[in-house]
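Missing here is one protein chain; the remaining ones are kept as they sit in the complex.
A and B label the chains in the order they appear, each numbered from 1.
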Amino acid sequence: MKDRDPNIAGICTPAVGEAGKTGDWSDLKPVIDHSKCIPETKGKAACFLCWLYCPDGVVSMTIPVQINLDYCKGCGICAEECPPNAIRMVRKDECDE
Amino acid sequence: MIMQENIFKINDTEYILPGNRACQGCGLSLAYRYILKALRENTIVALPPSCLCVLHGLYPNSSVKIPAINITFAGNAASASGIVAALKALNKPDITVLALTGDGGTYDMGIQSLSGAAERNTDFIFACYDNEAYMNTGTQRSGATPIGALTTTTPLLTKQENKKDLIKIMEAHGIPYLASVSPAYPIDLYEKFVKAKRIKGTRYIHIDTPCPPGWGYPVRETVRIGKLAVETGITVLFEIENGKFRFTGRSETIAKKGKRLPVVHYVEKQGRFKKMSIEQLNRLQSSIDARWNEYLKRAEM
Partner (left out) sequence: MSDVRIITGNEAAALAVKLSRPNVIAAYPITPQTSLAEKLSTYVEGGELRAEYVRVEGEHSALTVCISASTVGARVFTATSSNGLLYMHEQIHWAAGSRLPIVMCCVNRGVGAPWSIFNDQQDSFSQRDTGWIQIYCRNNQEIIDTVIQAYRIAESVYIPVMVCYDGFVLSHTMMPVEIPDAQKVADFLPPYKPHTEISPENPRTVNPVFFPWRRENHEGVLCDGYMEMRYKLQDALLNSFDIITDAGTEYARIFGRDHGGLLWEYRTDDADIILTGMGSIAAEATVAVDSLRDEGIKAGVVGIRVFRPFPRHEVAEAFQKARVIIAFEKCLSYGCDGGLSSDLKAALYGTGITAPIHNYIAGIGGRDVKARELTDAVRSSLDETERENRGNKTIWLNCRTGS
């Protein structure tokens, strides 16, 4: 790849990970208890407040709910707002998953 | 008339890419997700130096899939005016111009260009994400900082003055649409931006933006703090369309049921208020009450 920058002004291109792997930011990560998760137990589109409130949009609106741990900053808002408390924030070094 | 969008009718495209530079639990990040979902691809964002500027990223990469133009601190509304004028002259009228600005670029240094743009009824959306201090540079006070708050430039005595009433100032410009939103109520926020997109003229939207490091609360409580703000009435969800006021969402429910929480419940959860005096708390409560009552009257409730 050429090492030449043709830009004559600061023109940025969208890319994932502008700040790197932000999953590294926290030593906490969210763990979902699938037996409590409302859309999963109902088997249909419901709740998804974790998707709604994630500031980084790394929670998928899918069944089962998935969280992109490469970029999850570990803020814990999903855990805080989950109505049945199906999400816990656990220390990465303590967790098996 | 608000479109009844529920969570599943929200545009599911994400315009902000993961791995961006916003803090954990950032209120702006959450709000911006829904702003862009509402405004969609045909948008150009104007932004000054601010948290948003950092969220957008440093050269040569950006974190947002919408065109955005950075400008100096004082000029965001003027920058947006320039984009609007150019798009009109070049016959590209369908692109929405959004000036998304922090409280510094709205209340303080940016107020002149904002006032000028509003006085000209410039056809754009000016949205202030109000985290109530200059957060990008480490929490220096602004005109939007509430009374009693600690900031790095009010580090010992707290902010002595009331928060500047920017809603009144913007209302005085006679613009067609004003609204107040919160990322703690993303659907209400989304619906208002969808509506605003279709209105012509200057639209001002105020976004209460909780900030974990600046306000002093655990990062996971951003939505909780945002909701408490609405419960106490320090933040009110409303719309003012051509001068007609109406409550929306949770604020409407509270107004109908008449049960507002005392603001002490909001204040006590944030480190920035730990030096707040009783006298300041009372002043804050009085100003919230007075404004709430004024709103009740305007909403004919």
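Note that in this section a contact is a pair of C-beta atoms (placed from the backbone, for glycine too) under 8 Å apart; a residue touches a chain by one contact, two chains touch by 3 or more.
Here the structure is a predicted model, which means the values were calculated and not measured.
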item: Residue among B:L87, B:A149, B:I205 or B:I254 that touches the chain left out of view; value: B:L87
item: Touch list for chain B against the chain that is not drawn; value: 41-44, 46, 49, 53-54, 56-62, 64-72, 74-75, 78-83, 85-90, 95, 112-113, 115-116, 119-120
item: Residues belonging to chain A that touch the chain removed from view; value: 1-5, 7-17
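In the analysis below, only the chains that are shown with their structure count from here on.
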item: Interchain centroid distance [CA atoms averaged], chain A/chain B, Å; value: 24
item: Complex contact set, residues of chain A against chain B; value: 5, 7, 10-22, 25-26, 45, 48, 52-58, 61, 68, 70-71, 73-77, 79-81, 89
item: Chain A-facing residues of chain B, complex; value: 7-8, 12, 14, 16-27, 29-30, 33, 56-65, 70, 183, 186-187, 218-224
